[in-house]
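Everything below concerns the one structure shown next.
Of the protein chains in this complex, all but one are displayed in their positions.
Chain lettering (A and B) follows the sequence in which the chains are written, and residue indices restart at 1 in each chain.
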Amino acid sequence: MNEFYQKDIISIKDFDKEKLEKIFTLTEKIMQLNPSERREICKGKTLGYLFYEPSTRTRLSFDSAMASIGGNSLGISNVASSSTQKGESLADTVRMISIYSDVLVLRHTLDGSSRFAAEVSDKPLINAGSGTEEHPTQAIQDLFTMKKEKKKIDGLKIGIVGDLKYGRTVYSLLHGLGNYDVDVRLISPESLRIRSDSTYEIKQKLDLTETTNIEEHLDELDVLYVTRIQKERFPDEEEYLKVKGSYVVGLDMLKRMKDDAIILHPLPRIDEISAEVDNTKNAKYFKQVEYGMHTRAALLGVTLNENGF
Amino acid sequence: MNEFYQKDIISIKDFDKEKLEKIFTLTEKIMQLNPSERREICKGKTLGYLFYEPSTRTRLSFDSAMASIGGNSLGISNVASSSTQKGESLADTVRMISIYSDVLVLRHTLDGSSRFAAEVSDKPLINAGSGTEEHPTQAIQDLFTMKKEKKKIDGLKIGIVGDLKYGRTVYSLLHGLGNYDVDVRLISPESLRIRSDSTYEIKQKLDLTETTNIEEHLDELDVLYVTRIQKERFPDEEEYLKVKGSYVVGLDMLKRMKDDAIILHPLPRIDEISAEVDNTKNAKYFKQVEYGMHTRAALLGVTLNENGF
Partner (left out) sequence: MNEFYQKDIISIKDFDKEKLEKIFTLTEKIMQLNPSERREICKGKTLGYLFYEPSTRTRLSFDSAMASIGGNSLGISNVASSSTQKGESLADTVRMISIYSDVLVLRHTLDGSSRFAAEVSDKPLINAGSGTEEHPTQAIQDLFTMKKEKKKIDGLKIGIVGDLKYGRTVYSLLHGLGNYDVDVRLISPESLRIRSDSTYEIKQKLDLTETTNIEEHLDELDVLYVTRIQKERFPDEEEYLKVKGSYVVGLDMLKRMKDDAIILHPLPRIDEISAEVDNTKNAKYFKQVEYGMHTRAALLGVTLNENGF
């Protein structure tokens, strides 16, 4: 029996290097199957989704992943606006959806929601983003993209730039990177530095440098992971515009980077990466989307098949 | 040819005991099939849904039922908010969806809507709740749950508690129970008693006792069917709180009931059943959800296969 069978996927912290590498191997395998072989993996199985916080992007990634392995999806894409919202508890809604499906995908605003929901669900639960820090399938997608595009993760010099304070993606990614021997540069304005209370654990595992200056690091980076800076985070617009401008990734910046450095982004991208970068060989953020579908397909397949696939 | 083939399912009143028992037998059969056998029943068939009154719960029950027998679903989950709503008539919308599908599932606020829609639809129509009284598939789900969990329906003592005035579920259930030899206790505040104009027919078939006092009946009941009491139904809040409090099903109440009594609820449940009841062997409201999926799968299967399944 495979170790992931019928297991919940709640936190990236539950994945050590060995587990991550197994998922990467399975993702490679799934990418090599032809479509009809691939559709046998979860043929006729049903994914039930429950999004308390709407996320079209994540939902479609799971939906397409499930379709690509022969399954189908149903559920509630926006609980707040659905008729479910008549005061029913999270527990009851989770129980209902878990009856209708083989695996449950939950997105929720609160920390701990997935752990709680997994306990009341009869079926394995996958956390599709919860609270301030957890987005395990995004982290797996990001790590797989690095591995696939750079042929390794150990030894990489990785810059993460933008809003590091808000945005669960960064926290999950850092916890995932904690399993590897990497050199991480956290680049952000002072006011959007990573929350120190959340990174105590990460700092014990990971070589982290914090800075506001992206310029000094550019020529050393193998990977530049860009995140969005939201205007709403700034008390005044002038400050926002100054910060935003200094971190925009364009061809100029690219020139100062290694020839084979890759640019990643969890998307949606607004203007923190210029469109002119899209057609360079360094731009891998759409590859990242594709790998996200494949890693999710691998996770669903391994969760729903006793003997793997 | 099976008698349900290509027939509409409009009203629970069209189901006599013999028909109900046939559906129960088919539901038992469908529950024993393995997933791949099951998916042959409506392989490649399409269910078209049309919800003029949104109901995520009922829609997902049909959707998952159809998926479990190999079919797919499409349609409009909220006509009011859809672009269909450009003044198009019910008849035209029904005709359109019926062209795209093999069976039509309609939810509508008005009495008689399903009968009307069935006449203009080329395809068999299933009423998923209409007007004040009709919700035939919910009644079949509820009856099957009693049969399955109590091994019989005849002879049962059944309490129905809560808001009996509004809520079509109760009316449909009573009409369904009219086919059996049961003893029914209707327990509600004065102001939420069942509408006497609607129950003339039911009273001729069914042994009904009306009361406001749940306590006197508890020790006799085999089934307690709980419904939600909505605050909006009460002119003042004090009255509401008094009523609500007296009907909450908790462990205390359970202790005064038969050891093997079962608690049902059409869901969503707010707080008329305490969470502490959920893990008792008496709580069958989530089983009821599961049986709802299976009874709907049986109904869809028998409607769409000339020689049954």
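Here, a residue touches a chain if its C-beta (ideal position, glycine included) is under 8 Å from a C-beta of that chain, and two chains touch if they have at least 3 such contacts.
From a predicted model like this one, the values you see are computed outputs, not experimental measurements.
*Asks:* Touching the hidden chain in the complete assembly: which of A:K19, A:K165, A:R193 or A:R269 does that?
*Replies:* A:R269
*Asks:* Have a look at A:M31, A:L60, A:L90 or A:I202 and name the one touching the chain we're not showing.
*Replies:* A:L60
*Asks:* Looking at the whole complex, which of B:N72, B:T132, B:S246 or B:S274 touches the chain that is not displayed?
*Replies:* Residue touching the chain left out of view: B:N72.
*Asks:* Kindly note down the residues of chain A that lie in touch with the hidden chain.
*Replies:* Where chain A meets the chain not shown: residues 35-36, 39, 54-57, 60-61, 63-64, 67-68, 70, 72-73, 267-270, 275, 286, 289-290, 293.
*Asks:* Give me the chain B residues in contact with the hidden chain, please.
*Replies:* Residues 43-44, 46, 72, 74-76, 82-84, 86-89, 91-92, 95-97, 99-101 of chain B touch the chain that is not shown.
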